[in-house]
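A short write-up of the structure that comes next.
Only one protein chain is missing; all other protein chains are in place.
By letter and in written order, the chains are A, B and C; residue numbering begins at 1 in each of them.
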Amino acid sequence: MDQVIQKLRQFRDDRDWQQFHNPKDLAAALSIEASELLEVFLWKTPEEADVDRVKEELADVLAYALLLSDSYGFDIQEIILDKIRKNEQKYPVGKAKGSAKKYTEL
Amino acid sequence: MDQVIQKLRQFRDDRDWQQFHNPKDLAAALSIEASELLEVFLWKTPEEADVDRVKEELADVLAYALLLSDSYGFDIQEIILDKIRKNEQKYPVGKAKGSAKKYTEL
Amino acid sequence: MDQVIQKLRQFRDDRDWQQFHNPKDLAAALSIEASELLEVFLWKTPEEADVDRVKEELADVLAYALLLSDSYGFDIQEIILDKIRKNEQKYPVGKAKGSAKKYTEL
Partner (left out) sequence: MDQVIQKLRQFRDDRDWQQFHNPKDLAAALSIEASELLEVFLWKTPEEADVDRVKEELADVLAYALLLSDSYGFDIQEIILDKIRKNEQKYPVGKAKGSAKKYTEL
């Protein structure tokens, strides 16, 4: 993954784009790309969505997520594992099993 | 990263949640988490955002991105590197350097 | 406003689109259009955003908001006034004045 992050940094720096990449705009960009990903499914059943477009839009989401993470110096594996541990508290198996409810409603 | 994906699958399966995780709802969940991440910056300068909340919300975004990717059997490093190659065509350095314009406006 | 809603219904029905317009997809469409509106501001100061594009994207947001509201038979003036009353409880002037905090943090 380090090599991918390195490539993303270089793509950005070759274009002199770091000047635009403050964390607030990176978070906005990530949210916009996540909506473009959702748009691939709009008015469709899950199966009807075009897989190549899903692949490309998901790559854009991941790219901004990695750039935002990198701007804070986070280790993405570590922050995901930390969050899984927190979610195990919020969603104990006994209460959450088979339920789509939010933890605030369990 | 494989170990992280394995943990995410197990967290999901312990709670019997795969029944809810069709790709369309996963894409919606990803978009909703990306908005929660953006909310950490709302009404604030980029520097004022709470770093611990950024960390947690970004982890949620990454978790859904990995689960969606996994549901299609994508390799995330591969799809990001493919997209960087496409973006090099869309945003040639000569035209894009120092510009925040979308490729459709370059 | 009734005349505008009538025009939106007719535009939809002339194209036989009601079959796609279930409330879940309308809510997704609304969220996608709201992201397109946000994209007009991306990497920019608020003043740099193109006013004509803001106008068009905001119109799309409003169109889906009205169609979703109409599908439930809501009166938009009534639901907004109801929500203002609730927000007056959540954000009492004494506590909220001059603060950008969410009610859960006040």
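Criterion: a contact is a pair of C-beta atoms (placed from the backbone, for glycine too) under 8 Å apart; a residue touches a chain by one contact, two chains touch by 3 or more.
This is a predicted model, so every value here is computed, not measured.
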Residue, one of B:L8, B:A28 or B:A96, that touches the chain absent here | B:A28
Determine and list the subunit A residues touching the chain excluded from the picture.
-> 28, 31, 42-44, 100
Touching residues (missing chain, whole complex) on subunit C | 1, 3-4, 7-8, 11, 14-17, 19-20, 22-25, 27-28, 30-31, 33-35, 37-38, 40-41, 44-46, 49, 51, 54-56, 58-63, 65-66, 68-69, 72, 74, 76-77, 79-84, 86-88, 91, 93, 96-100
Touching residues on subunit B - with respect to the absent chain = 20, 25, 28-29, 31-32, 34-36, 38-39, 41-43
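The working rule: only the chains that are shown with their structure count from here on.
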Taking touching chains as linked, do they make an open path (line), a single closed cycle (ring), a hub with spokes (star), an all-linked set (complete), or other?
-> complete
Per the C-alpha centroid definition, the whole-Å distance linking subunit B and subunit C comes out as 24
Note: subunit C residues in touch with at least two other chains are 28, 31, 42-43
